[in-house]
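Note that this complex is displayed minus one protein chain, with the remaining chains in position.
By letter and in written order, the chains are A and B; residue numbering begins at 1 in each of them.
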Amino acid sequence: MNTLKRIIDTLLAGVCAVLFASLVLLVTWQVFTRFLLDNPSAFSEELATYCFVWLVLFGTALVFGENGHMAMDFIKNRFPLRLKMAVEIAIQLCVIAFAAMVMVRGGLSSASLAWNQATGSIQIPLGILYLALPISGALIIFYSVYSILQIVRLGRPLEDIPGAVRPEVAE
Amino acid sequence: ACGSAAGGEDGGATKTLKVAFNQPEGHPQFVAMEELGEKLNERTGGAYDIQVFPNELLGSQQETITGVQSGSIDMSIVVGSLMENVNPDFVAFDLPYVFESSEQQMSVLNDPEITGDLYSSMEEQGIHVAGAFHSGVRNVYTKDKAVPTPSDLSGQKIRVIQNDTMVEMMNLMGGVGTAMGQGDVYTAIQSGVLDGGENNELIYNGLKHDEVAPHYTYTQHLMVPDYLIVNSDLYEGMSEEHRAVFEEEFAAAVDSEVALWETSVEEAKAAAEEAGAEFHEIDTAPFKEAVQPLVDSKLEGSDEARKLYDAAQAAK
């Protein structure tokens, strides 16, 4: 399981880096075409927008892998050890519930409803773009199951497990 | 989901149809839909009512199509170009110079003889098309001078919707089509990044573009309709009697919307003139000729679309 997590972490980070780099190139290209070639491109704008949504969804999974989404934990931190562990497991179950119901289940039905809807300029079926939701959702579920197993196996709250919680990132 | 059994006169609950709309309250289509709701409520003995959610409160037009499909939204008003994404044949009624007047447009689009299978083509995907609303005529407005002929547009950067077809259309008309989000257009014209834009009179005046681009030329290049789409299960679930009332009252709403639109255009023109704008009537024939290659290429793939286009032309 640890090896699998490392592989997924690396893959996900790689995909995100590529998506972000493509975004920079696409928008820079758009500025370039508008100013220097006098030939504005509507295509790059749409493609960039969808790269961006994918980046956000995969990036979200990446941050869940580090338990790094912003949370207020000062109440939880005053709980006795066992209660704290129980609460942490409950939180992971909430994450799983959201990822399973909204991202996987809802994402799949959104994808199938929009399967025949083309997007404006690039004419990719919108349904395919929606698939980022269930994929990211499945990864988040994996990470949460992994976190629960760690709490149970090591008998410690996530916070006391080295590397399980990264400092939260926020804007 | 809620209140699937519509009763009304026998004391059942009123089914409030939720309508997604992207424009503000006070827009002719909003007013017409509210009127439709009142009439529907009255004539179905309280079985149905309508609640319109303006300002994209229920999501962008693109999203609301899916919402109507799944039934989480009952109805939505959606622009023709987005309907093309569901059924490409809708392109026939979105092409430049396909209609000459709002009357002709409405009579064609609300005539089952002409629209044929187009409106029922998406029932399996959950979409019933009730019909079309007029949504204005797009014309070019510019900063420095009027543009009575394609050569006057030469070299002028005109803002168009972010869509390659629109860019191509403006290029054929003689200008340089420049795709840009609407929020940036005012400043872009002011600073000279753009030389103008193209839109109907309501938006021209509403966004105060009349202040920075005072020459409004009636090129009349586009008259893209908006469609009222309804969740097909909901529509089929209506009793025949209620459905007949709905159809009758929708037809009345279309007429009243066209009238409201005309009044709004007169008001917008007066306000724009107050702000210093000038309106120029021109002969549109050279522009029409210029965009013909685009029309032909768009109709190329589909016999069905060609048939619809020809029928609209014949109805002039």
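Things to note:
The rule we apply is simple: contacts are C-beta pairs under 8 Å (C-beta built on N, C-alpha and C of every residue); 3 or more make two chains touch, one makes a residue touch a chain.
Note that contacts and distances are computed from a predicted model.
Hidden from the displayed complex is a chain whose UniProt protein name, among "TRAP transporter large permease", "Methionine biosynthesis protein MetW", "Thiol reductant ABC exporter subunit CydC" or "Sulfur oxidation c-type cytochrome SoxX", is "TRAP transporter large permease".
Set against the missing chain, the residues A:I7, A:L37, A:V56 or A:L81 yield one that touches it, A:V56.
Here the missing chain is touched by one residue of B:L109, B:M180, B:A213 or B:A290, and it is B:M180.
In the full complex, chain B touches the omitted chain through residues 1-2, 18, 53, 55, 57-60, 62-63, 66-67, 70-72, 162, 180-181, 183-184, 186-188, 190-191, 193, 207-208, 211. For chain A, the residues touching the absent chain in the complete assembly are 13, 16-17, 19-21, 23-24, 27-28, 30-31, 34-35, 45, 48-50, 52-53, 55-57, 59-60, 62-64, 66, 68-77, 87-88, 90-91, 94-95, 97-98, 101-103, 105-107, 109-110, 113, 129-130, 132-133, 167-171.
Basically, only the chains that are shown with their structure count from here on.
We define each chain's centre as the mean of its Cα atoms; on that basis chain A and chain B are separated by 37 Å. The residues of chain A lying in touch with chain B in their complex are 34, 38, 40-43, 45-46, 109-110, 113-114, 116-121, 126. On chain B, the positions that touch chain A within their shared complex are 62, 65-66, 69-70, 84-86, 88, 125-126, 162-164, 166-167, 176-180.
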